[in-house]
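Removed: one protein chain of the complex. Kept in place: all other protein chains.
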Amino acid sequence: MEEYNKLKHMFDKGSLSRRDFMSGVAMIGAGMAVAPSLLSGTAQAATPKVGGTFRIGMEGGSATDSLDPRTYADSVMIAASLCVMNGLVEFDPSGKPTGELLESWEAKPGAKEWVFNVRKGVKFSNGKTMTADDILYSIAIHRGETKSPAKGILKQITEIKKVNENQIAVTLEAGNADFPVILGDYHIVVVPDGFTDWQKPIGTGGYTLESFEPGVRLVFKRRGDYWKAGRANFDMVEIRNIQDPAARTAALQSGQVDAINRLDPRTVNLLMKDKKLNVVRTKGTGNRFCFVSRVTEKPFDNKDLRLALKYGIDREKIIQQVYNGFATPGNDHTLDALNPFYNTAMPQRKYDPDKAAFHFKKAGLGDAKIELQASEGAWGSAVDCATLFQESLKKAKINLDVKKVSADGYWDNVWLKAPFCAVYWGRRLSADQTFTQVYGSASDWNDSNWRVPEFDKLIGEARAELDEKKRKELYFHAQEMIAEDGGMICFAITDYLDGYAKNVMGAEAHARYDMNDDRIAEKGWFA
Amino acid sequence: MKLFGYKPTATAWLGLAIITIFIVIAVFADVIAPYSESESVGQTWDDPSWDFLLGTDNIGRDMLSRLIYGARMTIGVALVTTILSFLIGTTAGFLAAVGGTVIDQILSRIVDVMLSIPLLIFALIILSVFGSSIVTLVLTLAVLDSTRVFRLARAVATNLVVMEYVEAAKLRGEGLWWIMRREILPNALPPMISEFGLRFCFNFLFVASLSFLGLGIQPPYADWGGMVRDNGKAISFGLPAPLWPALAIAMMTVGVNLVVDWILSINSRPSGASAEM
Partner (left out) sequence: MLKTIAVRIVLGIITLWAVSILIFAATEILPGDVASAILGQGATPETLAVFRHELGLDRPAYVRYLEWFFNALHGDLGIAMTNKRVIVDVITPRFMNTLFLAGYAALIAVPTSVVLGIIAAINEGKFIDRFVNIVSLMTISVPEFFIAYVLILYFAVQFEIFPSLSTVFPEMGFIEKIYTTALPAFTLTMLVMAHMLRMTRTSVLSIMSQPYIEMAFLKGLTRSQVIVRHALPNAAAPIISVIALNLAYLIVGVVVIEVVFVYPGVGQFMVDGVTKRDLPVVQACGLIFAGAFVGLNTIADVLAIMVNPRLRHPR
């Protein structure tokens, strides 16, 4: 089996751009070294069988959950929404966008004007046929006066209108070849025009909602007339909210659920020995774990200090000890190796206490103490990572104070405020989005406060550059700039790890999210 | 040999021995511990071996060394917290019982109100007002704990206040403080000492329970409660790592309470009343 990862915090999730296709296949292949049965997913695809109650145990829910798509922030609601509703765009296992409710699309040259064809003959669970109006409404709720997290990525739309019942035209403020990927954002799901009763959502999905107790469980029933052939094969689907990783694992082992997400990496080896279970791993698409310093604040305005810290972290050791090897070392920027623009020429930065000591000395800070703020609120093992960082710096004679701060309110009170703190980033839809959001001068989330006009210019050029080779050169240079000068130590990118009972078919790897792009309820079936 | 004029029983000796050993370990941690408290010397959760007698912890640090160093923080913080909470709680509790209805109701209701606020919210507010430091931690825990001590102290003292000897003291015109100290305290000691033994041990774990709020022992320093917490997951796949700190807490708990039992038995053995002479 294969797996991919997903992030868990409120950051919006990214998906692969369609250009990630080829390298995506290669990397998922690499993941198979751990789970050799990975490719069996394709073999299974023979004939899905209908029936059974599929019970999923998932982390990423809360008693405050709602089915209103403007509130989705984590896995449980994403997976739940895709049972009842459909998105505009789906992604194939390699991450390439394919048609869902928008069947196909075409861009005028320059990728500024787009025409989308609405799928015909799709019916809502209330019997109404889905049309362009429903799609316009479902996009409109994320624009204008709204608290939708998708608002930002839809800002580039200057005009969106119905051409006819089955066609929509979109005009963007500037060309964007990846626009269909943007429409694949998980917040954008389709409901009938004017719909507001989010406690009883109506959609075009393969199931209808039976019951919903936020933070406890959701129950779905098969519709039977799903427009996607061979999909939505379970009679009933039950999504249980199980927050504790040990509890999830125990539930899977004792057969109380059929699938779980976010395995504790330390249990993976154990679970892989269990003959009743399948472990699915997707390498290096998960969360990017970082320690971020604000380059405008003392002493981090000193480039040599930043370099010292980057050389002084033992990435391999952290990955081994905290993630049991289920992560890849980061190269001090948040782009991952699955992205086609990932700089393969730049050497992986390694632990080098001598270099760290050299740069630290050059920085001329004496034996100054440096404080790193970390918390379980950043991510579960942030404090462990920080403690190991502290130890590895000792060899370079650098004193790091690790301050454990409150998990509650961490993103409000510490992130973007503390001079040096633990941060994780999720995958972004494209290289452009990664660079613009994490390092762009205009971004509110530029947590290292590294604002470099030269870099912005570089990214702007790359966005407009249509020649892949030239674009690649520009992005390669951008990564070098960040890694060399930026305030971020990105030391690990995790794997997504899912567990399934052996009889669950269709549990394939997906380059976007775990649990088969959060669509295992739709794509799976019982053997 | 006698202690405070009494001869300890065999079990009391055992308890005293455990406590003494732990205190010696805490004081001489630097000399005894085979590794440093913070250095990651092995793999995650290595099995016990000659190199690591109790194996390693969740990020490869030597478990034994962390237990030894952890004794300092754990015993120190728990002891200070418990003493503080008993000073506050017992005084207030006795005062409530002796001082008459008005004082009693005021104190009792204040405590009720405090206890009624969920711990999480209470801790968050303390944190936002005072920030996180070891002093904040100790004070927070002591205040929270003292409310519980208060309930017990008041309950015990209320029973005593109606006794003849207290009535007599009141009639003699003794002051509140005198009555609390000379009449109530000696007679209320047994349940209070017993409670002290338990609260002290609860506090080993209590200290760690707020650590997700940053209110706790800061890394890389070890404390037993935190060690159980950090390594707790290992037990769910059958690794013994969290057993060691738990065992240390258990031994300390048993040790303290063996001594407590002995002190209690001195107190409750006037005549033929006891089964064991």
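Letters A and B mark the chains as written, and numbering starts fresh at 1 in each.
By definition in this document, a contact is a pair of C-beta atoms (placed from the backbone, for glycine too) under 8 Å apart; a residue touches a chain by one contact, two chains touch by 3 or more.
Remember, it's a predicted structure, so these values are computed and weren't measured experimentally.
Counted over the whole complex, the shown chains touched by the missing one are A, B. Across A:T53, A:T98, A:T129 or A:T146, the single residue that touches the chain missing here is A:T146.
When the omitted chain is restored, the residue from B:L3, B:V113 or B:V135 that touches it is B:V113.
Residue in contact with the omitted chain (choice from A:D178, A:D336, A:E376 or A:D408): A:D408. Screening B:A78, B:A169, B:C201 or B:V259 against the full complex identifies B:C201 as the residue touching the chain left out. In the full complex, the hidden chain is touched by subunit A at residues 9-12, 57, 62-66, 68, 71, 73, 145-149, 151-152, 198-199, 213-217, 240-244, 246-247, 250-251, 253-257, 408-409, 411-413, 444-445.
Remark: the residues of subunit B touching the chain excluded from display are 9, 11, 105, 108-109, 112-113, 115-122, 124-125, 127-128, 148, 151-152, 154-156, 158-159, 162-163, 190-191, 194-195, 197-198, 201-202, 204-205, 208-209, 225, 228-229, 232-233, 235-238, 242, 246-247, 249-250, 252-254, 257, 261, 264-265, 267-276.
To be clear about the criterion, only the chains that are shown with their structure count from here on.
The centroid of the Cα atoms in subunit A and the matching centroid in subunit B are 45 Å apart.
Touching subunit A in their complex are the following residues of subunit B: 38-40, 43-45, 58-60, 124, 127, 132, 211-216, 218-220, 230, 233-234, 236-237. Contacts from subunit A toward subunit B in the complex involve residues 245-246, 249-250, 264, 266-267, 270, 317, 320-322, 324, 375-377, 383-384, 386-388, 390-391, 402-408.
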